[in-house]
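Can you read through this structure? Questions will come right after.
The complex is shown incomplete by one protein chain, all other protein chains being positioned as in the whole.
Up next, chain A:
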């Protein structure tokens, strides 16, 4: 399976920016974060004790519709639980996250946003880190489809998504909490529990080294999305601070 492609701090003028491409579904999302900023239009509605998180999704070729609005509210709730909204300088300010879907099959009015969720969430996480917004933890998101013969497929292709009985998106924080558990389509509790367990195994495989102390390099544990995020951040930080650490 091809690894996702990610980059961080691409846009020069935004406070934080990132792009993330999921090679299987073909979606590429460009994220920009501006924080902390004043949200002048709703000054009175802002909570005095914490920051307000705003998410807006721009689909590539269409104008935003109801499905984007519903995805925005899911993202807003999930990201707000990760951002330290009471950190100094953040109360009564806004964290504005703009996500543009620049590549991939557009989602119609009756479509589902679940296949886009990993790309949307991972690109916003990278952009939030690039803007140095205080976060309590990082997270990783996994995407599964259940076929008509009750077979669980991780990272399904667009064709498999179309034929699938149900779609599942699960997010784990780096502290081990389940942050998001979305299901689209009919699914019984056994399958849901199996997927949850499988996701947890992948998550733990990504974080915990093997019994001999080495992180195994085989295909299965190597494609955890948590690794690509850490690698992207480390590469960029090393490049940005080359002047400080190469002259030592």
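Here are a few things to note about the model shown:
Rule of thumb we're sticking to: a residue touches a chain if its C-beta (ideal position, glycine included) is under 8 Å from a C-beta of that chain, and two chains touch if they have at least 3 such contacts; residues count from 1.
Simple rule for what comes next: contacts and distances are computed from a predicted model.
The subunit not displayed here is recorded in UniProt as "K Homology domain-containing protein", chosen from "Molybdopterin synthase sulfur carrier subunit", "K Homology domain-containing protein", "LAME_0G10022g1_1" or "Actin-related protein 10". In the complete assembly, the contact with the undisplayed chain comes from A:134, out of A:134, A:156 or A:225.
In the full complex, chain A contacts the hidden chain through residues 8-9, 12, 14-16, 34-38, 48-49, 84, 87, 89, 91-93, 129-138, 173-175, 229-230, 233-234, 236-248.
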